[in-house]
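Here the complex is missing a single protein chain, while all its other protein chains stay put.
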Amino acid sequence: MKTKGKLLRAFGVTSVAAATAMMMATTSGASSSGSIAKGAPVTIGISLSLSGDFSADGLAYQQGYKLWAADVNAAGGLLGHKVKLDIVSDASSPTQVVTNYQKLISVDHVNLTFGPFSTLLTLPAAQTVNRYGYAMIEGAGGGPSVFQAGLKNVFDVTLPVAYDLQPFATWLTSLPASSRPKTISYVTSNDPFTQPVVQQAQKLIGSKLKTVYNKVFPAEATDYTSIADAVAAAKAQVVVLGSVDVPTVSAFMQAFEQAHYTPEAFIATAGPDQGAAFIKAVGAGNADGMMVPNSWYGGSKNPASMKMVAEYVKQYGGTAAGVNADIAEAYSVGQVMAQAVTATKGFDNSKIIKYLHSGATLSSVQGSVKFNSLGENTAQTAYTFQWQGAKFVEVNPVGDPGASKVLFPKPAWGK
Amino acid sequence: MLRKRNLLWLVALAIALFVPTFITNPAYRQIAVITLIFTACATSWNMFSGYSGYVALGSAAFYGTGAYTMALVAVHMHIPAGGDMFWLVPVGGLAAMLVAVPVGLIALRVRRHTFVVITIAIFFVFQLAAINFNFTGGTGGLTLPYIPWLIQNYHIPFYYVALAMLVFAIGLSAAVRRSRFGLQLLAIRDDEDRALGLGVKVFPVKLTGFAMSAFTIGMGGALYAMMQGQIYPQFVFDPIFDISIALMAFFGGFGTLLGPILGGLVLESSQQYLTVTYSNGSLYLILFGVLFLLVVLFMPQGIVVYIRDAWTKRQDRLASSSENPVTQGGHS
Partner (left out) sequence: MNSSALIHAVIDGVLTGSVYALMATGLTLIFGVMDIINVAQGIFVILGAYLSYALSVHWGIDPFVGLVITIPTLFLVGIVVERAFIGRLKGPEKTAMSILVTYAISLVIEGALNMIFSVNYVQISASYVNKTFDIFGVYFAYIYVYGFIMAAILLSALYVMLYRTRFGASIRAALADQTAAALVGIDVKRVSTICFGIGIAVTAAGGMVFGATNAFNASTSYDLISRLLVIIVLGGMGSLGGALLAGILMVTLEDIVGVVWSPVWSIIAFYIVLVIVLSIRPQGLFGKQSARVA
């Protein structure tokens, strides 16, 4: 008995040792030195949602980052070093995101990091990366929770989402009383991105329109029919939908169509800005009139943006209107990093962080970029866009030189 | 009474104490901490489910309760970020234990088969409550006070606390095993009606065991929350957690002391390692599933028992060939 017990104990000890040995692969801590050997590439570590809930956006981000890297390398790279992207997938999981960035920095020894997609994933990513002293420049983590965490290393190149629906609210409430709608429904997923946006819109619109429906639905719901039917039954003239992706919007649109309900104005916080992916999911006839807030669109007259859009269309096909807003966000992240690297003449993360907080104004395909102490981009304008026919046009802020007239009321479904 | 068996435990402990010195990479240290946490949870789970035969598949409810308790107390009581938060780990355990009592009152009244499913259902109530109540932060979860330790040393305190938790779980499990209480649990596993007939107070015994096992699992959740700095409802109330710890116990040997330890160390460390190296991949799902199927089909009692039996058979073969008397095998 004793020898057998000993065997088992030995087995147990060996397994501890084996597990240990397996992990002894690399033995080094973090480094943020900032200097790279001549001729060596500069690696940028990124965790993207290539699968899972955010996969459509994750893949678009990947395209955007890669496009930027290709452009930068064609122009000679960053300070003479070629850019190499080290992209790993987080399957839209906040715990995997943390593991990914740890691996990228401490195992792969990347020099710099770019952000993942979504507020949900950006916050843990930024915290992790912060421990290593790295900067986190990102384009899709704009929810208030990201900025309230008090981290000094996070920089969102896109407009903070809280302002997203401001132009829409202004337009809606300033319509002349005869044509202004009377009733409005708010329905949102309880996601850290959508909920604050919709709540903010509600605050701005206030009692100028009567709220007939105001509910929150679980983010993980798969069957939106009953919720959408309840919204349809409320028969509000305006619907503000807090959605994170195309499937949610399309499910609501489908349910509204089945219920023979067409709101006069319908705005969704995300989904219609995904270009061709949106049209494919809902059908061009149905997309007509759908509105969405964003700070960029494919038809932007910004010269850098037009160049980027042309390159994208050349590589992937489609039209300018079909270009996903995520592409521009990712591209902007790259541009901002490039400008910071050039200004600090190196890859030292602490210097980059200091530079970005210095109040310098940078440029990107989405417009100007200037960070406040929280990492928010205060130099951008919020726009509202609308699908009119096959075109995706800017409609708000009213009076803006690039703005078209709002297609109002929304045409009936399936036209 | 330093028998050979105890000596080996001490050797294992000594090695474990020095692990952070040879693993200095933060990503891998994190794997080590999570492995220890899961192993402690698996051991604690086995202490009730393995000994009593009531397979509980909703223990993530306790893990999550511990995690949320840690987060909520740390934030609302303004506990300074850092070492002070470690005191909340046992608080998380206590919260989980308290919660286990009403859960057990409902769940333990049914047959074993239904028990499994009820624990799953109750677990989902917890998960949904966490997602939908405002004070738990909804889908966005909760952020804990940011602990500003340097990354080079960040995981070291967590490692030792997790190790202490594992030692505690093993010690408790072993103590229960040798006690009268443990015998009662085993009796319930073998034949509950008979145990009842023999005078075992079945319901209080089950409830006590259930609540005790929840304690360490709750501590595990609390420690995890503290280390990660952020918790999300779907990840601390994760059905995969339930299956993982059950899997670890079965893999190593359901109902044995060493089983969950073995299962936890091997399975969790390899799962974490694969997760770090390959990110999340469907291939890993397939591999895991296949590996598990193989173990279940060929070593249905778990690896520990399989080895023990194989060893015993070998001894018997040796004995019969050399005609030497052989000492009878015992329990681990």
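The letters A and B name the chains in turn, as written, and every chain counts its residues from 1.
Everything that follows uses one rule, which is that a contact is a pair of C-beta atoms (placed from the backbone, for glycine too) under 8 Å apart; a residue touches a chain by one contact, two chains touch by 3 or more.
These numbers come from a predicted model, not from an experiment.
Looking at B:A16, B:V55 or B:L265, the residue that reaches the missing chain in the full complex is B:V55.
Contact with the undisplayed chain is limited, among B:T114, B:N153, B:S179 or B:S320, to B:T114. Remark: the omitted chain is touched by one listed residue; of A:S226, A:Q315 or A:N372 this is A:S226. Although one chain is not displayed, subunit B still touches it through residues 53, 55, 57, 106, 108-114, 116-118, 120-122, 124-125, 128-129, 132, 192-193, 196, 202-203, 239, 243, 246-247, 250, 254, 282-286, 288-290, 292-293, 296-297, 300. Summarising the interface, subunit A meets the missing chain with residues 51-52, 55-56, 91, 190, 215-218, 220-223, 225-227, 229-230, 233-234, 247, 251, 254, 257-260.
One rule holds in what follows: only the chains that are shown with their structure count from here on.
Distance between subunit A and subunit B, defined via averaged C-alpha coordinates, is recorded as 37 Å. Residue ranges on subunit B touching subunit A, taken from their complex, read 4-5, 8-9, 11-12, 15-16, 19, 22-28, 30-32, 35, 128, 131-132, 138-141, 143, 146, 150-152, 154, 228-230, 232, 234-235, 258, 261-262, 265-266, 269-270, 272-273, 275-277, 279-281, 304, 307-308, 311-312, 315, 327-330, 332.
Here subunit A touches subunit B in the complex through residues 1-2, 4-13, 15-17, 19-20, 22-30, 47, 51, 88-91, 93-96, 98-100, 102-103, 106-107, 119-120, 123-124, 127, 131-132, 143, 145, 149-151, 189-192, 195, 218-220, going by the rule given at the top.
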